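With one protein chain held back, the other chains of the complex are shown just where they sit.
Chain nomenclature is as follows: A, B, C, D and E, assigned in order of appearance, with residue numbering initiated at 1 for each chain independently.
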Amino acid sequence: MTDLAPEQLATYRSAQSAPADFDDFWAATLADAGTHDLDVRLQEVPTGLTTITTYDVTFRGFGGQDVRAWLRLPVGATGPLPAVVQYVGYGGGRGHALENLLWASAGFAHLQMDTRGQGSGWSLGATPDDAPSPPQVPGVLTRGILEPAGYYYRRLFTDAVRAVDVARGVPEVDADRVAVLGGSQGGGISLAVAGLRSDLAGVVAFVPFLCDFPRAVRVTDAYPYREIIDYLKVHRGRQEQVFRTLAYFDGVNFAARAAAPALFSAALRDPVCPPSTVYGAFHAYAGPTEMAVWEYNGHEGGGILDEERALGFLRAVLAGR
Amino acid sequence: MTDLAPEQLATYRSAQSAPADFDDFWAATLADAGTHDLDVRLQEVPTGLTTITTYDVTFRGFGGQDVRAWLRLPVGATGPLPAVVQYVGYGGGRGHALENLLWASAGFAHLQMDTRGQGSGWSLGATPDDAPSPPQVPGVLTRGILEPAGYYYRRLFTDAVRAVDVARGVPEVDADRVAVLGGSQGGGISLAVAGLRSDLAGVVAFVPFLCDFPRAVRVTDAYPYREIIDYLKVHRGRQEQVFRTLAYFDGVNFAARAAAPALFSAALRDPVCPPSTVYGAFHAYAGPTEMAVWEYNGHEGGGILDEERALGFLRAVLAGR
Amino acid sequence: MTDLAPEQLATYRSAQSAPADFDDFWAATLADAGTHDLDVRLQEVPTGLTTITTYDVTFRGFGGQDVRAWLRLPVGATGPLPAVVQYVGYGGGRGHALENLLWASAGFAHLQMDTRGQGSGWSLGATPDDAPSPPQVPGVLTRGILEPAGYYYRRLFTDAVRAVDVARGVPEVDADRVAVLGGSQGGGISLAVAGLRSDLAGVVAFVPFLCDFPRAVRVTDAYPYREIIDYLKVHRGRQEQVFRTLAYFDGVNFAARAAAPALFSAALRDPVCPPSTVYGAFHAYAGPTEMAVWEYNGHEGGGILDEERALGFLRAVLAGR
Amino acid sequence: MTDLAPEQLATYRSAQSAPADFDDFWAATLADAGTHDLDVRLQEVPTGLTTITTYDVTFRGFGGQDVRAWLRLPVGATGPLPAVVQYVGYGGGRGHALENLLWASAGFAHLQMDTRGQGSGWSLGATPDDAPSPPQVPGVLTRGILEPAGYYYRRLFTDAVRAVDVARGVPEVDADRVAVLGGSQGGGISLAVAGLRSDLAGVVAFVPFLCDFPRAVRVTDAYPYREIIDYLKVHRGRQEQVFRTLAYFDGVNFAARAAAPALFSAALRDPVCPPSTVYGAFHAYAGPTEMAVWEYNGHEGGGILDEERALGFLRAVLAGR
Amino acid sequence: MTDLAPEQLATYRSAQSAPADFDDFWAATLADAGTHDLDVRLQEVPTGLTTITTYDVTFRGFGGQDVRAWLRLPVGATGPLPAVVQYVGYGGGRGHALENLLWASAGFAHLQMDTRGQGSGWSLGATPDDAPSPPQVPGVLTRGILEPAGYYYRRLFTDAVRAVDVARGVPEVDADRVAVLGGSQGGGISLAVAGLRSDLAGVVAFVPFLCDFPRAVRVTDAYPYREIIDYLKVHRGRQEQVFRTLAYFDGVNFAARAAAPALFSAALRDPVCPPSTVYGAFHAYAGPTEMAVWEYNGHEGGGILDEERALGFLRAVLAGR
Partner (left out) sequence: MTDLAPEQLATYRSAQSAPADFDDFWAATLADAGTHDLDVRLQEVPTGLTTITTYDVTFRGFGGQDVRAWLRLPVGATGPLPAVVQYVGYGGGRGHALENLLWASAGFAHLQMDTRGQGSGWSLGATPDDAPSPPQVPGVLTRGILEPAGYYYRRLFTDAVRAVDVARGVPEVDADRVAVLGGSQGGGISLAVAGLRSDLAGVVAFVPFLCDFPRAVRVTDAYPYREIIDYLKVHRGRQEQVFRTLAYFDGVNFAARAAAPALFSAALRDPVCPPSTVYGAFHAYAGPTEMAVWEYNGHEGGGILDEERALGFLRAVLAGR
């Protein structure tokens, strides 16, 4: 990967733009989903942890399909708690109840949403993707990519928007203090949710994926963006159709519609989510922003330092409300 | 990969066995599919070829879902022609109308079935896989692998069995002289069809995939068998459930139910479909068999020499009827 | 590989130029070869194909040495047929009689020339290269590279020019309607023949190799161009001598002498034959040209779509004569 | 890597044995270290966590050199708490205060010791290795390997033994209920400590490294064991001397001297710490043992499931005292 | 590569055997070559070295073709000197006059023969291979492999036998004290010369190549042995013919005809020349032998320690005459 130098990133603006019916498309999609009741089910899980209470959550997402999540609360919390809704990276799922204890240990209600049909890669998932699969490259990035209506991320983003409602409905949670957070794919989802909801208190997107697609496929050969290249390699001549679909799902377009304060991170040696694609969304973001840049890191970004900064950021944005 | 030596292959027998309800499972599956009419639709395609007539075929496969295929006939054929139904390798689809001219050029009716949900890898496909995807490893080998009823290959094998009916129904075809053929995944499908139908005149399986799963994951780390390993790596503790499902789809078990004369090939340096797994099915095959062994080849097997031998084999088995 | 962007390719012109005695060199070379009779020998091969008649061809090429080829004719053709002379890619030979049926199936006489001394890589050959081998890097690209007179491609290009005469002499062929075609090395040979003969009806060069050598070694590290780099790495200080030889064999220089209508293809992600090197020859081409560009493909280029387009192109240029 | 099959592992016994002066060597080493006061210094760290109190710990290890650690206590704990002393994997250090919250969240006092001179790989460290470095392969596995007295692990194991005293001295800790735990190198250290102290309540070694060296270098080419091979490749003829040193540091020899109940894990596809080397130590272990085997995993072993099992194991062995 | 353990190597005997006309074949080949005068030409080269005098040597080898060599003599030597004739490894040539000063610095006359047609890989050559190249895999191992008469190594071994005569004819050399030496391919050539001449005083073969071909292709996938596999992969069905040719060139068969004292070396982790193939020749060697085994090394073997031992060995065997 050869991406832009820091001084070029400072002025880079993505050429991506939203289709004319972008807002209509999403309004209709969410309205459709809204015809299904959330139907949140919580079941406490005996983890043996003494400082965190954990619930196995099920709710209805896109198409009314059941989506799973973990809810972790600091023991003894009676609320009202600020909440963090977390989305996970490509190939992973919500993982195991004993993983990912940081946010609840820091005093937040922590809802970690599962990722439909993924969750067999670096962490386990429990939610199927209930939809047809046209011919596609292995992975989910090209599943249904010829039409926005059938594209995989239409379903996943809809699940994610509704997960915010799940969090807001938890009795211990202060519904006015809910933030979304994620890294890589989870960061891309966070940006999508930020663009689709006006009631968030904060947004954290570490090295976000799913941003500035036209540039991404030009500057990197790394997976998962490369799935698009692999697809077009065989489905020759479909590029216009494919990029037309992707415009409905590009973090750049969601960012332009977002209002909540946002913390981004980008890594200058990241071939997976090249920094320029992150800056594409960052510079388009309509609300207040901060950026953590990691000059010597790849896709791991700032790692625990990104999370430490996010703790401070979230405490600030969730406190003031 | 370290697999058996030639002298060990000669005596190797797979430890795989069929579940007690194997036959019931498949009888019920095919009966279910049989409730949908085949509804074959043929549309001639202008290819510019002067020696071959080509049709774009659509028929109803598993769940009544539309499945595509190419039908190629030698120009001027009025029948009755012997027919070859071909299935394709992992990741591929039926490809382009101008590809794969050998069988029709040799005087056969040639029906090449598309592969649902694949067809974005080395060749193009046009058929979606209309079913939910539980958490899975990229690819299709672990799609729905926790239960036989939802496993991907239940749908694909059912399509394949029905493609034989499509071929038999072509006016130019002599329904008593239909053979199935394929390499790698296509070979595995051919063996499945051989075990599920009693009316085939011949079976050709080049370096077949989907055979002797328990041994395959033990002797090779190569994809696609490795998708199973990747799955079990994350879905720890699911191995019994996974191998229980796979037993319903193992070429070894289909081979034990087959009767038509069969030509196999195996390559001794094949990490993708290790030779012992091919011999597992070969030695279990209940009908007459021939084997072409390629000592210095990998998964390419005998290549055009495999096809040349298959031409002779098919001419022989299809002539005598 | 980092090559030019599409808009830069549109204006790129190669800096390669022909040595002063380029035309004399080739005139003398072909005149020398002309002292040997073509001595074409055809032997029909029983392939079992019902739509194509196949001949094993032997003729005298460079130095009077025997060169092999396949001739495929549509069954029943009495002529006069348009003809396609095909040259093959690096490392390969004419292959097997049952391979490569497209052109004859489309109604052309199809002469596929073997490649001297190669033919042990991806397809089989049957023609030796009868000449001394000075110290060289494995492969043929540096065989005899210190002097034009002893360079491997002097012999191969001469064979190729004479193969056109072989095609023209086939009784079923209309000598005024002969085209040359090939991909990669085969495309480079086609361009050489196009520059050395004035009696061609068409030229097809898919992702051609052997073009714009000075740029090629600068923009790619991929084989086979890298054989030149490997050679100069050890034969330090020989670069002027090596590039002096290569100028006699560069597709850019042949293109500038060609007149027949030509179809090129280039792939923007091709590290083997970088697109700028193809455009180097394309923009230098003296006759009418067409270009098929594949933005998401590597050295596979357009694959079957390249061939489909070539079918249309050949039908057009061969029809009008 | 080709290691033993499960049934062979069940009966495998390591050929490693302890030098005659093994116990004297270690007694003298620890006595030497004992001449330095532990001099434990604790400084509370403001992490922002609401459920865990974190201390930056400094104590005197081998040679009286300062060694760092984190101490994490559940908020509000007044003791007496059971404690877990954790050692980390190769190349890593104690990491960041916000990482690794599981054990304290489960109600244990958690002391995570830093690793001298490492801590620049996958996690950060803060402790230097204060000793000369004879010529060595990059890494620490061959640092000082020609003599037991100067070998790196003499210093590190001594630090680790003293870390148990640090834990026992924490006011909130019940000194009779201290266990050691670690994965990979951390598991190897845990076994060493288990063999050197008689006052432990439990031992957990996930896929332990530093076990059965003679077998390890024979069955794997993976790093870090390969550092030994790399060393012997250049230091030809030193193998006896090297393996003589390693015998003083082999988990097999420590296991034979251990008494506390121990939980091991091994992964059958682990090239880094091949399962037979783990079984070498496991079968030699003199106290009560349990083993978690992961058939489809590599060096990640059981991951969070290993930790979940360890939680149960620790609760049991630490409760009964 | 998985090759035999030390204890198995001790008893391993190659199954290779010589064709009935092996001796006749070589007698006729050398007699043929003998019809050409050696025609040795020496030209002193100004190297700037003060302790070594260097000559550029040309002599007539196979087919009377000119072959080059370096002759290095200790300054001031008037003779009679013992001599070492050295052959070089695969892909290399005689290199540069300033390289390889060890043998002359140790007081030997040192003749280093060039390798026809190679010498563009790791060192430079100056001798062409004057012969036709049938279709072959890149490299020289399969050049002309279908017939012993046209096989590349027939020419190279003949050059090598004649190089001994060149050395014996140097005025400063004591013709009764000439040894041959080489590593890898050079070791294989040394063994061939040892089997073809009865007047050698010693033979040194470091990790020799070209030994026990049938086993070599079975136990390793590494180049250059893999060139044979690559060849047979495409030239399917030619294995008997290929191995029939190789039997005339196998070090095992030459060893069985050798009489001079020989020093071998083998490396137990050598994938290029697997130790069992070396032992195949070693155990077949008819004269007195020594073996240096390197347990932790790959194809570099003992490196300078192999050369140090060879110095001692040569001093001993060349002194006693």
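The rule we apply is simple: a contact is a pair of C-beta atoms (placed from the backbone, for glycine too) under 8 Å apart; a residue touches a chain by one contact, two chains touch by 3 or more.
On a predicted model such as this, the values are computed, not experimentally measured, just so you know.
Student: Among the chains present in the display, which ones are touched by the chain that isn't there?
Tutor: Within the full complex, the chain not displayed touches A, C, D, E.
Student: Looking at the whole complex, which of D:89, D:107 or D:125 touches the chain that is not displayed?
Tutor: In the complete complex, the chain left out is touched by residue D:125.
Student: For the chain left out of this view, which of E:19, E:64, E:80 or E:107 touches it?
Tutor: E:107
Student: Sort through D:79, D:134 or D:169 and give me the one touching the missing partner chain.
Tutor: D:134
Student: Which residue among E:61, E:74, E:202 or E:301 touches the omitted chain?
Tutor: Checking each option in E:61, E:74, E:202 or E:301, the one touching the absent chain turns out to be E:74.
Student: On subunit A, where is the contact patch with the chain that was removed from view?
Tutor: 2, 269, 294-298, 300, 302-303, 305
Student: Residue by residue, what part of subunit C touches the chain that was omitted?
Tutor: Touching the chain left out of view, subunit C contributes residues 2, 229, 232-233, 236-237, 239.
Student: Over the whole complex, note the residues of subunit E touching the chain we left out.
Tutor: Against the missing chain, subunit E presents residues 48-52, 74-75, 95-96, 98-99, 101-102, 104-107, 304-305, 307-308, 311-312, 315.
Just so we're on the same page, only the chains that are shown with their structure count from here on.
Student: Kindly list the shared contact partners of subunit B and subunit D, in label order.
Tutor: A, E
Student: Ignoring subunit C, split the rest of the assembly into groups that are still joined by touch.
Tutor: one piece
Student: Could you find the chain whose CA centre sits the greatest distance from that of subunit C?
Tutor: Result for the farthest chain: D.
Student: Could you please state the distance in Å, as a whole number, between where the Cα atoms of subunit B are centred and where those of subunit C are centred?
Tutor: Inter-chain centre distance comes to 38 Å.
Student: Based only on mean CA positions, could you tell me how far subunit C sits from subunit D in angstrom?
Tutor: Centres of subunit C and subunit D (C-alpha means) sit 64 Å apart.
Student: Show the residues in subunit C shared as contacts by 2 or more other chains, in ascending order.
Tutor: Counting only residues that touch two or more other chains, subunit C contributes 305.
Student: Which of line, ring, star, complete or other matches the graph of chains that touch?
Tutor: other
Student: All pairs of touching chains, please: list them by chain label.
Tutor: After working through each pair, the chains in contact turn out to be A-B, A-C, A-D, B-C, B-D, B-E, C-E, D-E.
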